[in-house]
Structures are given as C-alpha cells and as structure tokens.
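First, the structure itself, so that you have it in front of you.
The complex appears here without one of its protein chains, the remainder shown in place.
As written, the chains take the letters A and B, and residue 1 is the first residue of each chain.
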Amino acid sequence: MTDMTAATPATPDAAKVETPFQRFRSEFFESRVATFALATFGVIVLLAVLAPWITPQNPYDLAQVDVMDGRLAPGSEAFAGYTMWLGSDGAGRDLYSAILYGLRISLAVGLASGVIALLVGTVIGLVAAYAGGRIEAIIMRIVDLQLSFPASLVALMLVAALGKGVDKIILALVVAQWAYYARTVRGTALVERGKEYVEAAQCLGISKARIVFRHILPNCMAPLIVVGTVQTASAISLEATLSFLGVGLPQTEPSLGVLIANGFEYMLSGRYWISVFPGLALLFTVVSINLVGDHLRDVLNPRMRK
Amino acid sequence: MTVFVIRRLLQAILVVFLMSVIVFFGVNVVGDPVHMLVNPEADQSEIAATIERLGLDRPIWEQYLLFLKGAVQGDLGNSFIFGEPALQLILQHMPATMELAFTALTLAIVIGIPLGLYAGLYPDNAISKGIMAGSIVGFSLPTFWVGLMLIMLFAVELGWVPATGRGDLGSFLGIQSSLFTADGLSHIFLPALNLALLKISLAIRLTRAGVREAMGQDYVKYARAKGLKTRRIIFVHVMKNIMIPVVTVMGLEFGSLIGFSVVTETIFAWPGMGKLLIDAILQLDRPIVVAYLMIIVMFFVLINLLVDILYSILDPRVRLQDQGA
Partner (left out) sequence: MTKVLDVSGLKTHFFTRAGVVKAVDGVDFSVSKGEIMGLVGESGSGKSITGFSVLGLIDPPGRIVDGSIKFNGQELANAGEEQFQRLRGNRISMIFQDPMMTLNPVLRVDTQMIEAILAHENVTRQAAWERSRDALGLVGIPSPEERLRAYPHQLSGGMRQRVAIATAFLNQPDLIIADEPTTALDVTIQAQIIYEAQQLTKRTGTAMVWITHDLAVVAGLVDRISVMYAGRIVEQGGIDDVIDRPRHPYTVGLLGSVPTANRRGKRLFQIEGMTPNVLDMPKGCAFGPRCHARTEACREEPAIEDVDGRRLRCFNPQRQAEVVS
C-alpha cells in the first residue's frame, strides 16, 4: 500500500500539508461501503490463514472424517461431538471447516495468478512502451487479439488442453489475464509519452530506459492497482467456475468451486446448504474485492477528483 | 474504403490461420497425438488405421498441411461419442445457443439501460446507490452460482418455471425457435436471465457513465437555457448521444455471451454448443473440442471484422487512424 505515494503525483499546494498518501487514505475511508468491504476482505483472509487452528476438523484428513456424518443439516451434531453449524457435505465433511480450507485454495490460486499475470503483463507492456515501433505494434496486435476473446473462454480452452491441476489452472488464468495489464501499462505509457515533460526529457538526452522506469512506470501504478484488484477478483471467480464445470481443480484440491459442484447434485433434493454456503463465501470474497477496487478507481482517478 | 475492407479481410484470414496453427500444435504436439485423436476405446488395429489415416507417422509440417486441407473442406474429424462429423454436430447445436444469447442480450438492454439512465440522472440518491451496488454485485457474482440460486428459487422452491432443458420449438417466418411457444419461453427464462446478469450490469454502468458525461456537456446546459422540459432534454438530447456507443458496445458483447453460455448451458442442461463442448471435454471427445475452437475463433474474427467495417463507415476518422498506424 505504501506504493500509493508514488502513484498519486504530488501537487504543490502550499495551503495543505497532507501527503498524497494521507489524502488517498482519508478519501478512501470516506466511503463507508469501501471501508466495510476492505474490513470484510481482511476478515476473510484472516479466516483462511487461520483455518487449521479455528476449525473443528481437517476436512482432508480422512481419519477425522466420518461418512456417517454425511449430508447433515446446519446445526446438527457431528459424531465426534462438535456442532456442524453449516451442516456437512456428502462425504461427511464439516462444511464450515471445508469452506475455510477451500478459501485457502481459492485465495491462493487467485492471488498467485493475479500477481504473476500482473508481473508478466506489466513487463510486456513496458517492453512495448520501451521498444516502440514495430515491436510495440506486434505486441499490441496480440493483446488486442486476445482481448477480443472473453477471458473465461481463453481459460476454458487452456484447461481443456492442459488438464487439471493447481499449476495448470494458474497458468491458464495468467494466460487469460496478462493482456489486461499489458494494455493498462501501454495505455498509460501512451498518455505519458504525449506529455511535454517526456518530450523535454528526450530533448535533454535522457535515456529511454530512464523515462520508462522513472516516469512511465510510477504513473502506471494507480491504474495497475485498480486493474489488479478487479482482475484478482475475476481470477478467483473464474477458477471457481472452471472447477465447478469439472475442468479446473481436481477433487484433491477442493477449492470453493469444487465444493459448490459437489453440492450441485444434492440441491434439487432440497439439501441446499452444501452448495449455498460455499457459494456465499465465494460471493463475499469476490464482492468485497470488487467494492474495494471500484472505490479505488474513484479515489485514484485524478479526473474524478473534486 | 475497398482497400480498407480488403486489408481487414486479409488480417482476419491471417488470424484464423494463426489460430489454426495454435490449435493444431496445442492438440498434436503438446499432447500425445495418438492419445488425443484416437478413441481411447479403440483396439490395436483401429489405432494403426487411424495413425495411417491421420498421417501421424509423417513429418509435423506435412501433418499440419493435412489438417489444414481437411479444415478448409469442412472436415474436422468425427466425434468419438456420436460418430458423426464434429462440425455438423456443432452446427446442429448452434441455433439453441444463438437463441439463448440473443434473448440474454435483449434482456440486458431492456433492463440495464433504464436502470443506468436513472442512476446517471440522480447519482446521489438512495435508489441510484442501490442500483450501482447491485451492478457491482451483478459484476462480481459468479455466473454459475447465480444459475444455481435461480434454479433453487424459481424452479425448486417456487416451482414457477422448469429448471432445465429447452422447451417446445415453434416456427415463425420459417425460423424454428423456442421463443415462439409458451413452453419454450418458460424454459428459456431462467438461463437467459442468468446469462444476461453480467451484461445487465455492464449496460447499467455504460449508460450511467454516458449519462453523467452528457449531463455535464454544454449542449445540455444550452438545452436548459432554451427552456426545454427536463423530459425532452433527457430523452432527446442525452439519450440520442449515448445510445449509439452503448448499443454498439452491447452488440460487441454478443460474442462474449456465446462464450459465457458454456457455463449457463451446463447448469441448465441447455442443448447448445457450450454444453456440447463441456460434455466433449469431460468425455475426451477431442474432435468436438477442436471443431468448437475453430468455429468460435472464426465467429469472433467475423464479429470483429464486421464491427471494424461498420465503424469505418460510420466514422471516417477510424480509417485515417488506421492508415497512420
């Protein structure tokens, strides 16, 4: 978050001694919705990290799971004596425990692919901005081409070819999303390159690399943070979708999507909780990230400043 | 103009060609081609025959040429499961998908634009904030989970509409569609709503942004200075300015609806191309996967080509830009 100081260009305003970061912080927390969303996301991450210590059961330790506990309604008591507040799934796993463990996998996959895609996309975007000319034209053609296909379709195609597995799904998500970051970086670079100070710097003989890294990269930070939050949320959601369709993570890596898929068959018979509760966990995660991202866009966008 | 169209056409052909290379190498080089292209249940002699027929013993570039030759003639192999040409199967399932995507697009426009208009006109009131919060939720909700909830609420709990499948087909002006029968409409309602949800959010956001931008323009102030009624300013001056870009973008989203329909069709057992694809992936019916890929690539390239040409007709500046680049 400390990067934000670099992201918002300092305005020389004698009347105010607020640093850009302080202003960003006060503007961000001005919105109650965004503050609440950030807090919710914080709680979700905390729950996922602490899962092994705050759940009554390790749902993937077969010794702790009893098939006799299968499909119990929320609030039932497990054979081992604790209460299953959210019920249990078909295999007798406590849903509360399964959801927290599932969150760990979903968040890990989403964040990992988000960060890798951000790095890959940023580097490619900067290379395009740095190289210019033909190389830039070719890179941007590829970006445009890929963006003309929905990310979900690209990811689906890749997992269809690659098969199941954590590494494969992360690869698929990265390939599906890098272009968004590359386009963002290149878009900012185009705007910045058109400004007088870059022309002035060029006239002074300042090297291209210096312009790209000292001027263009810092200016990309704000839009990248916004795109990053939204894309990470979408990566989490996309992973869940693929896993639900049975082409994402295998049963041995039960993310929220896998849990929801497992509950699908029981839903029509009225055992709603097996699908609904993991779905709600997914929903809170994705919505809270998106609300934060949406507000970040307003705060970090200089045009929206009053 | 003609030069522009020809160049765009050549680019489109190049893209399809490139994608065919990627698809071919993806299927034949990354994986084991015998394993990928031969029915796993085939016996030894069948495998040998297929290797012979597909020329898997020949050099890779020759294999590619064979694949290309087949593709150009519309031969993308036979489905392992159905034993019919893959291309033909996909084309058979296409109308159901098109019908679903079209209904979803219509829903998105009819629901999204009025809500976005309201939220853009009164950005600070509670209803608008509710609409915008709803659109963020709509954006964030994973389509598949919403589908499940829709089934649970409307089909299982309330029992208003059937949960899965496509209803009876009716015929109107020679077009066969489930939109022309009551049974068909009751079947398409849930999946179309499910598929439309994301695009409703998109329409809300686009319209709201457009309205807010237009309301700040001098021409709105000028219209007010002429003493026009607020209704006329909104529905004539503002709407006419924003409808063109909004509808264009929504039209472009048609392609993405076809892509997203994979999820919706799977949940609602809608017999379209998307369901066919997922079944094919799960049952290792690879010729179908390859055929779907090639069809969808052509489809997207075609949409983009049409949009490019349409834009260049509407806006002469696009052509100039293209020549400058």
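The definition used in the following text is that contacts are C-beta pairs under 8 Å (C-beta built on N, C-alpha and C of every residue); 3 or more make two chains touch, one makes a residue touch a chain.
Values in this document were obtained by computation on a predicted structure and should not be read as measured data.
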item: Given B:Asp43, B:Asp57 or B:Asp218, the one touching the chain that is not displayed; value: B:Asp218
item: From B:Leu153, B:Val236, B:Leu282 or B:Leu302, residue that would touch the chain that is not displayed; value: B:Val236
item: Contacts of subunit B with the absent chain, listed as residue ranges; value: 217-219, 221-229, 232, 236-237, 240-241, 244
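Please note the rule applied: only the chains that are shown with their structure count from here on.
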item: For subunit A paired with subunit B, centre-to-centre distance based on mean C-alpha positions, whole Å; value: 24
item: Complex interface listing, subunit A residues touching subunit B; value: 33, 137, 145, 148-150, 152-153, 156-157, 160-162, 233, 237, 240-241, 244-247, 260, 264, 267-268, 270, 272, 275-276, 279, 282-283, 286-287, 289-291, 294
item: Subunit B to subunit A touching residues, read off their complex; value: 15, 26-27, 30-31, 133, 136-137, 139-145, 148-149, 151-152, 156, 163, 255-256, 259-260, 262-263, 266, 277-278, 281-282, 289, 293, 296, 300, 304, 325
